[in-house]
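Shown here: the complex without one of its protein chains, the others still in place.
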Amino acid sequence: MTTIIEAQDLRVSVPDSRRTRLFGRPHQLEIVHGIDLTIEAGEAVGLVGESGSGKTTLGRALVRLVRPSGGHLRFYGNEIANLGDFEMRTLRSKMQMIFQDPHSSLNPRLTVGTTLMRSLSVFGQTVSRQERYERTIELLDMVGLPEEVFARYPHQLSGGQRQRIGIARALALKPDFIVADEIVSGLDVSTQAQILLLLRDLRERLKLTLVFISHDLSVVRVLCDRVIVLQQGRVVENGACDEVFAAPSAPYTRALIDAIPLPDVDLHWLDEDMPHAPTLPLPTPMKAQLAKI
Amino acid sequence: MADITGANWFARRPRLVALPRFRLRLNARAAIGGSFVLLVCASALLARWLAPHPPLDQDLMNALVPPFWLDGGDISFPLGTDDLGRDILSRILYGARITMTIALLSAIVACIVGSMVGLVAGFYGGVVDQIVSRMIDTWVAFPPVLLAIVLSAMLGAGITSVVIAIAVVDWTRFARIIRAEAQVQAQMDYVAASHILGLRRAAIMMLEVLPNIMPLIVTLLTVEMGIAAVVESVLSFAGETVAGDYPTWGSMIAAGRGTIHHGWWLLVFPSVCLIATVLSFNLLGDGLRRLIDPVHR
Partner (left out) sequence: MNEPAIQIDNLQVRLADGRMLLRGVSVAVSPGEVHGLVGESGAGKSMIGKTILGTLPHGAVIQSGRIMFGGQDLMEMSFDKRRGLMGCDIALIPQDPLMSLNPVRRIRRQMIDLMRLRLGMDRSTALRRAIELLDQVSIHEPERVIDLYPHELSGGMRQRVLIAMAFAGKPRLIIADEPTTALDVTVQRTVLQVLRAMQQQHGSAVLFITHDLGLVAKLCRTMTVLHAGRVLEQGPTSEVISAPVHPYTRALLASTPRFDRPSSLLQPIPRSLADSLWLEARTWDHYVGASI
């Protein structure tokens, strides 16, 4: 099995908006604190965490939308952590991302057709407009959308439809590796189910490797073979879904699982005291933030 | 739209300024504003045929004739005459030329320069943004009208110098606003998505972000036209304008100050025209924004 992604002591920082500087680069706040992970070809890995866990930041680092501040990141064995924009361009077609917010992830002033056609024309392949058009219709069909959607603007479509277009866009360049960042979070339960089933189907058909970021463990269970649980920028659990759900090794994971309200009637569910999830020893800047909780 | 085939898809692709395709259904603001602007432009262009008298013709026998509906008025001088017997209406019509030319040209120049600078600064951020922001901050510290007057004096009289003077001062208005909007757009996920698809930064800026800023640019452009018209008048008022007695609304207003009591029409009519023109530019801008923007259509 080929290892697609390998991360060693990966650290990612973001500009700290609370500490401003007059000139120069703003202070950096480390969000992901040295994680190790491996993703094999064909796997579907769930990346789970609550807000502030760093899962979105990590997801963006894996597709090199942000440059890691430390550690190693290898894609098919090649070190990509410190590649510049120019060198990354050639790799871009192999790794893609689907974004969370269907409002801002599609350009609101371009039609769906333009967005998709443009995604196909990037790599300067002299494919004719007609061929790109046909490929776009093919992509729309793959995600279950009719041809009419081509001329629509995003605001004329529902959240579920927009998310499908996001998926179509990610598939345009025939990537091997896709990161899906909370793509079902804002959707109705039924639409959510449709998108999940679509993604599962596409993954099987196209032999994709998937990293599925979510705060919802139930959703992750539908799609993923393996699950990684993040807490405050560190990995606390990494294992096969079946094992983790049956017997989680980390108390935090146990707490997350217990906190999920399953649709089984149990009016005493709230009475049970949740086993207190111990927090990890934190570096000092974070302590001050968390003192408020 | 199920009849789109590859062949006619290209003809229907959205343009940078996405006008509704088949019928230009104007809304009320665009219609009213646009008509008046067109009216002023038309009068400017057709002044030679519309004006009852040559604008520079003095007729001291008929000095200070009131508008025709008042006592002592004369229909051949519909809006009255000034203290040198020159017909107000004709001067207004010819003056429209200067005003509109300067308004349009300086607004367009300021818009292009300011928008481009703002777009690049806001989108790229970093060092470029720092330099541009400091530059704008310094530039804006100079009192604008004063700057315009000084520039005008330095460059000499003439339309070009006035256009340059106004554009040099007003580009910062575009730059600031467009920069702020560009910063907001640069954070959006669709920009990140384009980046991931391999689009170059410059291409993302022009092809993805610019269409989203276009409605704002168009609105600002029309507002700027109104502002430029007023600034031109202020410059004329201050004496810095095109050479000769060629009438401009500003110089008419300046001259009219002196005769308020015995010749109010020298001041009032050019002022009314100026106000109406600026208002209509604003209305047009607002209406155009609604037409152009596919999201708010």
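Labels A and B are assigned to the chains in the order they are written; within every chain, residues are numbered from 1.
Rule of thumb we're sticking to: a contact is a pair of C-beta atoms (placed from the backbone, for glycine too) under 8 Å apart; a residue touches a chain by one contact, two chains touch by 3 or more.
Computed from a predicted model, the values in this text were never measured in an experiment.
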Chains on display which the left-out chain touches in the complete complex: A
Options A:Thr3, A:Ser69, A:Ser121 or A:Gln194, residue touching the unrepresented chain: A:Gln194
Chain not shown: contacting residue from A:Leu65, A:Leu91, A:Val127 or A:Ala255: A:Ala255
Residues belonging to subunit A that touch the chain removed from view: 50-51, 188-194, 196-197, 200, 215-223, 245, 255-257, 259-267, 269-270, 274, 277, 292-293
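The criterion applied here is as follows: only the chains that are shown with their structure count from here on.
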Residue ranges of subunit B touching subunit A (in the complex, touch as defined): 1-2, 4, 6-7, 9-10, 12-14, 18, 130, 188-190, 192-201, 207-208, 211-212, 214, 293-295
Of subunit A, residues touching subunit B in the complex: 23, 60, 63, 65, 85, 89, 92-93, 95-97, 99-101, 104-111, 113-115, 118-119, 122-123, 129-130, 133-134, 147-148, 150-151, 153, 155, 166, 169, 172-173
